[in-house]
Structure formats: C-alpha cells, structure tokens
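Taking it in order: structure first as structure tokens, then the write-up.
All protein chains but one are shown at their positions in the complex.
The block that comes next holds chain A.
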Amino acid sequence: MAAPVRGMIGSTSIGNTTSFQKKTRSKLVSIPGTRPSVQNGQLLVSSGVSSLDYVIGGGLAVGTLLLVEEDHYDSYSRMLLKYFLAEGVVCGHELFLASARDHPDDIMQELPSPIVDDVAGMKISEGQSQPSDPENPDTMKIAWRYQNQPKVQTALASSVRFGHYYDVSKTMEPELRQAAKCHSFYQLQETPVVTASSPLPSPYHSLLKSIQTVIRKEGFDGSTPQSKVRNVLRLGLHSLGSVLWGDDVCCKDNPAHCHALTTFLYILRGLLRTSLSVAMVTVPSHLTQNRAVMGRIIRLSDTAIALESFKGSEKETNPLYKDYHGLLHVRQLPRLNCLSCEVPDTKDLAFKLKRKQFTIEVSSHQPLSALSPQHTPNSHPIALRVHSYGTSPNPNEQRGVKTPPRLLTSAVSALKTHSTVDTADQRVGCNENDTD
C-alpha cells in the first residue's frame, strides 16, 4: 500500500534493494510523512501514536479536524497533543500551536524524543548519507545491489516513514525541535480586539485570523505560487472552550456565548478543508453542563475521541483495569469521499501509557459492575467475565485479570461456548455457589 508513495519519492534513500521502480499514475502529492488511505485515497498523516492511527482508520486525513475530549486532569490529552506535534517535527511539517494556559514554548520544550531504530543513534552532527557515485572507484562488484544503500543512518531531519515511536522519559533535542517551523498563539499575550459586529468573542476571532494569516502566508491553500516543496500544517489547539479563552460554555448553565465554540469549529473546518492542514483540538468536555452542546461539537468535527482516565476514580482499584490507565471512546469517525466508513470491530478500548509507547487495546469489559451493585469488586468470580464483541474469551489473552486458579477452567470454558451476558452470568453464579 505504501508502494506508490515510495515510487514517487525515490527508492534509493529508503534502501530498496531492487532497481525496479513502480510507475505510478496517481496524482497524489508526495509530502513526507503522509500516505494515501486504503479506503478512499485521502492523504493521511500520522497522529504520532500508531495504535491511535489504527483505531481511527489509518491516520488523520489532511483537511480534517480531530477532537479530543480531555480527561479530568488533562494529563493524557496533553500527551496526545505532544505526540501530535512531535510527529510533525519529525516529519518536517509546519506547526501551529495555540494555548491559553501554558505558553506554547513550554509545551514545545516537553515534546517526547523520537526513537530511532538504528544502532548508530540519532546524532545530528554525523550521519550523512553517501551519495551514490557511479564514478567511485570503490563501486561494489559482487554486492552491487547494495551500492545505493546509505552507509550511515540518515539524520532524522525529515523522515519518510509514517508513524514513529517516542520515548516519553526524554525530551526532544533542541536542535531537532528548532529545525521545525512553529507558529504560536498565546492567548494571554494577545491584545483584545474589539469586534462588535462579529458573533465570535475576541479570542476566537483573533485565533481564526492568526490561523488564516499563517495559511495564506505560507501558501498552504495554494494561493502563493509554489516555489518550494508542498508541506502540511499541523494545528494544535489546546483546551478550547475553557474559561481562559473567554468562553463561558464550560462554567455556566446558560452561557452567554453558547454558540461561540461551535461557530469557531465550523469556520475552522472551512479553513482546513481548503488548505493542506490538519488540526487537533482538545476540549475539556467534562466541564460542560450541557450535553447537547457536546453533541453539536462532536458533529462539527470529523474524528472525535474521548479519554477517560482512571486516576482518582473508583475504577483505579478495579482488578479488571489493572494494566490500563484509562478508557478511550471513539465518538465519531469521518466518512470522507465515500458512503461507508470503516466500522470498528469493537468499541471497548482502553489505553496505557508506557515509556516507549502509547498503546490502545481492546479491554476486557465487565458489564455487570454497573448493573448489580451488590457484587463487590474484590470478588474474583465476577472479575473473570470477558465480554467483547468479536474477540475470543481465551484465557491466555485476558489482560489485567487476576483469576484464582481453581475457577479458571470451569468458568472460562463455559464462557467460550456462550457469548451472551445472561448465560455467562448464570454459569459463573453457579460456580460461585459450588465452590463456596
């Protein structure tokens, strides 16, 4: 699937051992860090987290908006934003970061450092690729197919891979970070513009103007003649809708600006559709009193996910969720240029943030915990239940479940034949009575 893109960029730098170059007739733009989608040919960029790319259908389509509903302490949504920006730095995209609480430079300094596969390591000073020189007297005679391989891993200044891994314990080196062009918008330093005739409050209005200026000036909408290589603009907008943006949708029941954020998202999507840019917006949805507004906000974005972290909630001590840091809900997936979108197998997803990876997995979901309060979370027979659509309740695949060995075979073998909740309930109930 990545073959057409490779053919365009050129096979020498990637280490293709064959001299065959596939002739491609596609008119897709060859921008580093992007690839065409399998379903509908859209140009995709990676969100920085490869498991999230898989969940949302391969990646973020250029021209769309990703909405992330923040978790309570804004820890994991901020992490996702940093992954998104770090991926932009590594791929050589341009960045636009807007924030009202922390200064954008502070966020940029916390970006995770990318992990490079090569043993030689990621040193910027060395690592120049050897140009293939046909007049070189050292041309290989026997292993001529490997002539065009670079001798040392090239620097990570512009990587052509799609999706990278990051080490959260280290921050990105300043040289790499400064190689990327970053525009920032810090709300607290902007002078408020009196916009009497605009339906938007001043911070949103100036943010939109700033975004549009960057898009037009750098030529992302095709307005300026392209003298340089085309690139993608990544917009990261942190905590829109919070009070610091001058919006009271998160703190009042009947806000005065109830349409400010929705109008902003509508116009932002208009800007994104007409330019080579992709935006990630985080919204503190747990502060909104009005669920209808959240429904509208989700519908105005293209892809929408919500993070629910276990920190401080009762689920933290639940043995079922022992290995995970939180749940990930996919609220909406876009249908772009096609009638049907990729429907996921299951919607029970949980995430965990490890040092080198942010993984999203199918969680073993316990449906009874909400229904019957008399079962305590410590009772192990109930914790055995595995109920996810489409996955096999194989005891070897269970994650985060501590099972007492005596109940393992009988209860789980019963689960294998029956996949409905009720019969499994009865079975485990019977076993509980038997062993008690």
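Throughout what follows, contacts are C-beta pairs under 8 Å (C-beta built on N, C-alpha and C of every residue); 3 or more make two chains touch, one makes a residue touch a chain; residues count from 1.
Everything that follows uses one rule, which is that contacts and distances are computed from a predicted model.
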Absent chain [UniProt protein name; select from "Trafficking protein particle complex subunit", "Elongator complex protein 6", "SWIM-type zinc finger 7 associated protein 1" or "Rab-like protein 3"]: "Elongator complex protein 6"
In the whole complex, of A:181, A:269, A:286 or A:322, the residue touching the missing chain would be A:269
In the whole complex, not just what's shown, which of A:72, A:103, A:259 or A:322 touches the removed chain? A:259
Return the single residue from A:97, A:208, A:232 or A:276 that touches the missing chain. A:208
I'm checking contacts with the chain that's been left out. Which of A:109, A:198, A:223 or A:317 qualifies? A:198
Using the document's contact rule, name the residues of chain A that touch the chain not shown here. 40, 197-200, 208-209, 212, 254, 259, 262-263, 266-267, 269-271, 273-274, 290-292, 295-296, 299-300, 335-340, 343, 345, 347, 389-390
